[in-house]
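What follows is one structure encoded as structure tokens, with my remarks underneath.
Here the complex is missing a single protein chain, while all its other protein chains stay put.
Here is chain A:
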Amino acid sequence: MLRENQRHFKFDWITIILFLLLVGFGYLNILSASHIGEITSYFDTSQLYGKHMMFIGLTLILIILILSLEAKFYEKFASIIYLVAMLALVGLFIFGKEVNGARSWYGIGSMTIQPSEFAKFATALAVARFMSDLQTNMQTLKDQIRVAAIIFIPALLILLQNDAGSTIVYLAFFFVFYREGLQQIYLAIALSLIALAVIGLKFGVLITAAIAAIIIFSVYFLRRKKRGSILQYITVLALCVSFSYGVRLFYNHVLKPHQQNRISLWLRLENDPVKLQRMKKEEAYNLIQSEHAISSGGLSGKGFLQGTRTTGKFVPEQHTDYIFSTVGEEWGFLGSSGVVLLFVLLIIRILYLAESQKSQFSRVYGYSVASILFIHFTINIGMVMGLIPTVGIPLPFFSYGGSGLWGFTILLFIFVKLDSNKINEW
């Protein structure tokens, strides 16, 4: 009995408090963004905020459930959970329901469930399970390909369901792999590719080629002793140029017009003011409204339920992906930087806990949780403030929606459970 009680208190309360703060504050903002007219009852389930209150209630039950299961359960059943999640994703092609052009929902009665929200923790478990296997060596190409496949399967399935935003989330695992011994060269390559893509789109292939050539040949001339054949360098340059060219082709011929516009607006590619105006009208309405709402908040905001743009429903999808603009308008700089700080603290706390895990499974899983939260946080808030192109993914714990809230709660609390169990890990 005593041991049981002690175990309860070993939960990391800092993480739990940060979680509760985010969910609670998120609820207030959903209330503000979704209420129409007088608020009669906070539990009125015909209103979005009432529904979200119900989701939060169910979340608490879910948390108790997760914490009461044995920690070992998650490691043992990782593969099965992953398999079930993948089947759920595949099932969408047959039974799925299309919402806003994305076929990523199951309809159960009046409820809808989005399996991609649950695929994240399942993938994290599978990755942790695979990497903690004694036979796995991240330095070998064979295992690199295997682990890449684990994340590639859900990513591809989600992409095929026309939900490009949720696909991007799987890039988060790069941080995990890197932490677990992926060679430095991958990081270098990743950064180079990002630079090549951005410079290529913004300044054209010729300038990109020139910049790449200058860098590559300076390296060649500086490394006098073991520079190797010049042919290698020329090959690298050729690869760079063709990649940059490929990105342009991809941008021009593969991306849909709305995706092109988002990138064009972000990189300010369009110089024709008339076209730019049209593009902004078509594509950036949300963004402009959201930025206006945020900046109208000023230092301390207009006050809870007092945001004029929030009350007037000027920002579409404000209770889901654009919830942060409500924070900006009603709570001002103080409130919104507070939310940023809460997220940063939560992620750092998880990273700290992950590093202190004794089992590799827990550590990898913890790292995955931090990375996934980080990607969501960065892309969502970055998008709402116009720092990165529009990508529709929710803000963890904040955005309206049952699937999202539950998905993130499960993701986080499995780790809370694993962390509480570290003393027993031998």
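Here is the rule we use: contacts are C-beta pairs under 8 Å (C-beta built on N, C-alpha and C of every residue); 3 or more make two chains touch, one makes a residue touch a chain; residues count from 1.
Everything that follows uses one rule, which is that contacts and distances are computed from a predicted model.
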item: Protein name, per the UniProt record, of whichever chain is missing from view ("Penicillin-binding protein 2", "NADH-quinone oxidoreductase subunit J", "FkbH protein" or "Branched-chain amino acid ABC transporter permease"); value: "Penicillin-binding protein 2"
item: Per the touch definition above, residue among A:11, A:77, A:106 or A:178 touching the missing chain; value: A:178
item: Contacting the left-out chain in the complete assembly, out of A:136, A:208 or A:296; value: A:296
item: Hidden-chain contact residue, picked from the options A:105, A:243, A:322 or A:367; value: A:367
item: Residue in contact with the excluded chain [from A:227, A:256 or A:313]; value: A:313
item: Sole residue of A:106, A:203, A:217 or A:333 that reaches the chain not shown, by the stated touch rule; value: A:333
item: For chain A, the residues touching the chain missing from this view; value: 37, 175, 178-179, 181, 187, 289, 291, 294-299, 302, 306, 308-309, 311-314, 316, 328, 332-333, 336-337, 340-341, 343-344, 347-348, 351, 355, 367, 370-371, 374, 377-378, 381-382, 385, 387
